[in-house]
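Notes follow once the structure below has been shown.
Of the protein chains in this complex, all but one are displayed in their positions.
Up next is chain A:
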């Protein structure tokens, strides 16, 4: 199968599930095109709800439908669904415990040059701090499929953040190691542990390959399940390493790096470094240019690892 964007994979799984389960409903806020949900809307018009440009309404309606037995998937840009409708996510979804899967599309800096209004560098912090809200940032389309196959069947609230474009796969289609709510070990090493989520996992994997050529062995942990946070995996990775690096497409505050540092500090103190977007509006550019500028690349992560080990 051709490599596709994670959001497109989400819609493929939803279409497969909707054939059998008439309670699956996708909702959009004038976002069906950007969510790759147009095929779903066309194939299942009775299971699709358009709310217009109104994200608070999007989440409130999704929660009300869920209360009456629907499995709802509101899909809207991550910057809006996680921030504009934050209170609805907190009260109507998590607190009221409705079966709503909030899908944040074009997350992080996917919208590139559109600027900070369209970037979601705060969504991990805001969503993970809501009691009862699960937070997932799958790394590639193959893992996205595995994750969604679980989420279309379970009954708990969740937030899923994916990027806009197709990314190179981390896993091959026929071999995707996946256990729900357990971090995936991409590779195991002795010198440095790299914990990453979302699109950063690919770069962490590339960093491990670069480091290997230099005689440095790295662990790469794919923390697609940011919450519930797989503490045990992080502790194990940190115990076998001299230093820990976390990598995320997020603000340096309250995201994966904060969780990793908290866990390592409490359980097996080691040198910990957070690689993230800066605490300022990011430089103008497409996402790859932005990542390169802030050294969120295989080379950048490898260089940081060497610096840590030599420092």
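Convention: a contact is a pair of C-beta atoms (placed from the backbone, for glycine too) under 8 Å apart; a residue touches a chain by one contact, two chains touch by 3 or more; residues count from 1.
Here is the rule we go by: contacts and distances are computed from a predicted model.
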**OP:** Write down which listed name, "ABC transporter ATP-binding protein", "Sulfite reductase", "Transketolase subunit A" or "ABC-2 type transport system permease protein", is the UniProt protein name of the chain that is not shown.
**Re:** "Transketolase subunit A"
**OP:** Tell me which residue among A:17, A:62, A:78 or A:183 touches the hidden chain in the full complex.
**Re:** A:62
Original post:
Just one of A:8, A:38, A:96 or A:286 touches the chain that is missing; which is it?
Top reply: A:96
Original post:
Of the listed residues A:33, A:52 or A:281, which contacts the missing chain in the full complex?
Top reply: A:52
Subject >> On chain A, residues whose C-beta touches the chain left out of the figure >> reply: 25, 46-47, 49, 51-52, 54, 56-57, 59-70, 72, 87-88, 91-92, 95-98
